[in-house]
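All protein chains but one are shown at their positions in the complex.
Up next, chain A:
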Amino acid sequence: MDRLYGTHKPTGLVQKSILAVGSGIMSIADPSRDDMISIFGETTGGLALKYMQEKMVIDPEGDRILKERPIINSKTVDLEYLKTLPIGTLGKTYSNFLVKYNLTPDARRPVSFIDDSELAYIMRRYREIHDLTHVTLGMPINMLGEVTVKWFEGIQYGLPMCVLGAFFGPLRLGPKHTAKYLHLTLPWIVRTARQSRSFMNVYFEKHWHKSLNEFRRELNILEPPPKI
């Protein structure tokens, strides 16, 4: 097989199986190996990516994303401009989020093990909008926030990595968070994920100036539960 995109590493079925099993085990055995988590996602996500592709093609904004293939990194997103936006807008909140948690949009691993150029882009887009998903849902970076976002992504996209993370992540929550999770967060996120537009169809880069509340209303996202 030839290389279809810059970071592509063509692999056969046996190799993908080795990678899937090995990365699955290593993700649990050594959680600091973030490359194992991303490889697990790539090798198990084939079917889910096709499902995501179908949903994107039938939505006009999603189709536009597939055609234009926008990329989110520190070169394509003007972080200085985002800082100048009024408080309460998507762009300003995103900028504050990055600064608060000391993140950069460049931290996502490149996609290597998906043998279709468009599906590889979808996987890449999924990784790049993860932080924006946090911001739009109003979820922090702590364990509870991450599990919540994983639930959302698992329901909307169907990626096995998200589903597994959503199921097993809560096992590591402390008692206070577990209580909040079970009574408030989980019902809300499941309802939101099912009702709202698929985030893969949202051209975030065109909505920086929008107020976050208005943006959430457009996407049909329900009011998040109050912070503890």
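Quick note on the criterion: a contact is a pair of C-beta atoms (placed from the backbone, for glycine too) under 8 Å apart; a residue touches a chain by one contact, two chains touch by 3 or more; residues count from 1.
By our rule, contacts and distances are computed from a predicted model.
Going by its UniProt record, the hidden chain of the complex is named "2-methoxy-6-polyprenyl-1,4-benzoquinol methylase, mitochondrial" among "Phospholipid-transporting ATPase", "Electron transfer flavoprotein subunit beta", "DML1/Misato tubulin domain-containing protein" or "2-methoxy-6-polyprenyl-1,4-benzoquinol methylase, mitochondrial". When the full complex is taken into account, the listed residue touching the unshown chain is A:S23, out of A:S23, A:T89, A:T148 or A:N201. Checked against the full complex, the candidates A:G12, A:P31 or A:P187 give a single residue touching the omitted chain, namely A:G12.
Although one chain is not drawn, its touching partners on chain A can still be listed: residues 9, 11-12, 14-15, 18-19, 22-23, 26, 33, 35-36, 39, 112.
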